[in-house]
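With one protein chain held back, the other chains of the complex are shown just where they sit.
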Amino acid sequence: MKAAVLHAFDEKLTAKEFVKYEDVTDPKISRPMDVIVRIGGAGVCRTDLHIVEGIWRHENAGWVEAIGPGVEGVKVGDSVICHPLVTSGHCLACRRGDDMHALDSAFPGINANGGYAQYLLTGQRSLIKLPKSLAPKDVAPYTDAGLTAYRAAKKASRHLLPGEYVAVIGAGGLGHIGIQVLAALCAAEIIVIDRAAKSLDLAKECGAHHVVKADGNEVEAVLALTSGRGAEAVIDFVGEGDAIAKGLSMTANGGYYYIVGYGGKIELPTIDMITTEKTIVGNLVGTYAELVELMALADRGLVKLHTKEYRLSQANDALHDLHHGHIHGRAVLIP
Amino acid sequence: MKAAVLHAFDEKLTAKEFVKYEDVTDPKISRPMDVIVRIGGAGVCRTDLHIVEGIWRHENAGWVEAIGPGVEGVKVGDSVICHPLVTSGHCLACRRGDDMHALDSAFPGINANGGYAQYLLTGQRSLIKLPKSLAPKDVAPYTDAGLTAYRAAKKASRHLLPGEYVAVIGAGGLGHIGIQVLAALCAAEIIVIDRAAKSLDLAKECGAHHVVKADGNEVEAVLALTSGRGAEAVIDFVGEGDAIAKGLSMTANGGYYYIVGYGGKIELPTIDMITTEKTIVGNLVGTYAELVELMALADRGLVKLHTKEYRLSQANDALHDLHHGHIHGRAVLIP
Amino acid sequence: MKAAVLHAFDEKLTAKEFVKYEDVTDPKISRPMDVIVRIGGAGVCRTDLHIVEGIWRHENAGWVEAIGPGVEGVKVGDSVICHPLVTSGHCLACRRGDDMHALDSAFPGINANGGYAQYLLTGQRSLIKLPKSLAPKDVAPYTDAGLTAYRAAKKASRHLLPGEYVAVIGAGGLGHIGIQVLAALCAAEIIVIDRAAKSLDLAKECGAHHVVKADGNEVEAVLALTSGRGAEAVIDFVGEGDAIAKGLSMTANGGYYYIVGYGGKIELPTIDMITTEKTIVGNLVGTYAELVELMALADRGLVKLHTKEYRLSQANDALHDLHHGHIHGRAVLIP
Partner (left out) sequence: MKAAVLHAFDEKLTAKEFVKYEDVTDPKISRPMDVIVRIGGAGVCRTDLHIVEGIWRHENAGWVEAIGPGVEGVKVGDSVICHPLVTSGHCLACRRGDDMHALDSAFPGINANGGYAQYLLTGQRSLIKLPKSLAPKDVAPYTDAGLTAYRAAKKASRHLLPGEYVAVIGAGGLGHIGIQVLAALCAAEIIVIDRAAKSLDLAKECGAHHVVKADGNEVEAVLALTSGRGAEAVIDFVGEGDAIAKGLSMTANGGYYYIVGYGGKIELPTIDMITTEKTIVGNLVGTYAELVELMALADRGLVKLHTKEYRLSQANDALHDLHHGHIHGRAVLIP
């Protein structure tokens, strides 16, 4: 089959050619629960630019091409979306529904072959059948970008009450989904902070009640909007540079700072955690059940992906546009 | 009345005389809900050594000496313990039971006169009547050290399940109470880490299932006790030096690191928060209702304070002993 | 002052004259925290037809007319809405924010004089200042009907996930608010059941996704809409007749049946509770903080009251119309 393969990693990301489009061996069914999915869409992720993980990525949806002998519940031809993690389901974390902390798991695109290719080898436990309203290429980015944003926003929505505020830092590929999830799951007022005017426009379309240009005074702006107390939840989709310190500063006393983006460093005196009684929450993708929940939102039109399509053979263009900040929403590779 | 007063703050804490025992003006009732308490015991707190806050401290219990005209529910002569914060009860945080985040409040001993004295001016909303089983001098340290330890341990107990582990860093004035609270409120196995053998002995008496000497290999020791996964909850009563980085390292994936002690700094890459999905939780004393709960534990003998008594006139000896690590448990000033 | 007073209770509610409009003694400030409110609007409640409680009712909003010497935070002339319960704030339930279970409390209109009058005596702890967007006569019914619906809907929203269903039985004075609160606080699909076509129309305006005519086959209709499993939450605003048994039958296994309306009886074998693992939840008005939350929703236009206004002197007309099912939404008495 054809695939877009990383051969060597260019630390400075100056290369025009991030990946090579070439022939690779077809995946094969070897275990009872294996499933091969013909890729209909593969999301392009900022993690691909960090690329500590290798390449071929992990946001995939398509059609079931072949199934192992033990597979029940999906059949060849079904349109499916793939949870990014492949787990056996036997450890205690899995049994509690907490797939992401499974003891044994494979992460296609990170520690196994991923979906910048025509076919993907995965397992039955990773597949969710799509409703007719949703085409694979339109939903692929939900499996990682979408799911990560969903989980963080859902955590926040569990404690956000009417009259409270949530600040979202970054309205890009993840952020623009997070905003829609917040609007669907709670009645807090949503403040969105971004450097790009275009992203702030997207934020408004997605349901932001207030937008703040990240011009150096974003903490003051959030305090002004919140009667001086800060936001009860801050979801930081940037996670690098001064976003972190600012995100913590705009969190209200007793509030929660959800960290989703990465690349930077948290640095603060313990005394500040004590006197403000804040909580800092790490977020790692989401569970299978949460992906089902997100699909339910998408099926009802409560969450919409803003995507830009590229052919698999043009993967480099997509990575290039992402690297240079030309994508507002999410890039998707199609066959 | 007599009081132990801080006149100047010695940064290096080298002075033999931390405070002066002298005559000061008696407090007076001026508002309808005011109450004056004759101090029966005042806890001596490590915060007094940080002393950014001034002096006269905030762990007080005694007997009602005088009440304002609007006070109901307590009467002169009642033995009481004083919640450390004086609030009006009208803001939304108070109405939700979250006293510590009240918009308007006074913190006797920090931003108001405290209890290293014969009498304390406070308000009705701060007082809990003591059951007959508990004498003021025996319970005073519960109001801050005890309450702070209780709240952090209670938070952890809400998610700790049988088969899981909680690591307690520091078995001193707060830690030895936290251990007992954990033993009362959940069935997780309790691992206690401390530098002092004497504190580890106290930890065992308090209910620790495993003790670990803080000799530089404490992370490895905790991983060894927990099948390599770390503790689902870590409560850090030290909060300075390498305790913080070690505490975070011994927290299991998906687990919670509760920060109670202070003086140091949290420093970690955001990527570490993402891949491990940990949560860092700040802790600020506790609510009035939580102090009632802690008194219920004390009344039933489920939590016992290990105290060392000093006369109010000997406040300097107590502060000196605390500063030099000679107190295992908690020092209390009595009249 | 003028008031609409119940003199004798007519069990069959056949009387044309439920109350008499007459002169009564003005209320007076006697305690430090007392407040007198000049009524701008008083909601007319189905409880007034059950009238076990006497009369003069408990859904009031208006302007502060006089305050006791200890009152802070509100001043004469402020427009306010009155939480239905007057509490001292000293018991443990109050301190936990759980006002409704206060040990000492008065319930104007039930065990004290209520608001079918020109003035109401209440306490500072019951008052919430209104934002400029909200006039007293437009929000009065929120204090009981609205608050009760809000609390039940909020409880349900805490566990309702995308892809799940909530069934609302009864789209009247409480139900039509409950529907709007659910739409604001969660992303579950809302199914509304009522006998009256007009109420189902109101339900759709309020955000119902599906409406079901209560024609005897409502359980089957809900099962059909929910793939045969029932609704994960059912909120029963009727609570009498066959609504109860039907409500329990349309609750999914592991789901919650919230009972709000009353007059009927719950009857079911314990074995049915075991095999289905359902939960039946009682609901009693709501807390002060929840009324603040509801006001925040109203201020943003996320919840709107459908009201019909009557002069205080025409209270009998309002009670008559309510009794004969002519009010879709809520009746309000104005000065």
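Chains here go by letter, A, B and C, matching the order in which they are written, and residues are numbered from 1 within each.
Here is the rule we use: a contact is a pair of C-beta atoms (placed from the backbone, for glycine too) under 8 Å apart; a residue touches a chain by one contact, two chains touch by 3 or more.
All figures in this text were calculated on a predicted structure; none of them were measured in a lab.
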- prompt: Of A:60, A:79, A:124 or A:276, which sits in contact with the chain we cannot see?
  reply: A:124
Query: So which of C:43, C:97 or C:239 would be touching the chain we can't see?
result: C:239
Field: Footprint left on subunit A by the chain that the document does not show
entry: 32-33, 69-70, 72-73, 88-90, 92, 95-99, 124-125, 287-289, 292
- request: Considering the whole complex rather than only what is displayed, give the residues of subunit B touching the chain that is not shown.
  value: 158, 161-163, 184-187, 189, 292-297, 300, 302
Sites on subunit C contacted by the missing partner chain, in the whole complex: 93, 98, 100-101, 239-240, 244, 253-254, 259-271, 273-284
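Note that in this section only the chains that are shown with their structure count from here on.
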Where subunit A and subunit B are represented by their mean Cα positions, the distance between them in whole Å: 41
Field: In subunit B, residues with contacts to at least two other chains
entry: 98
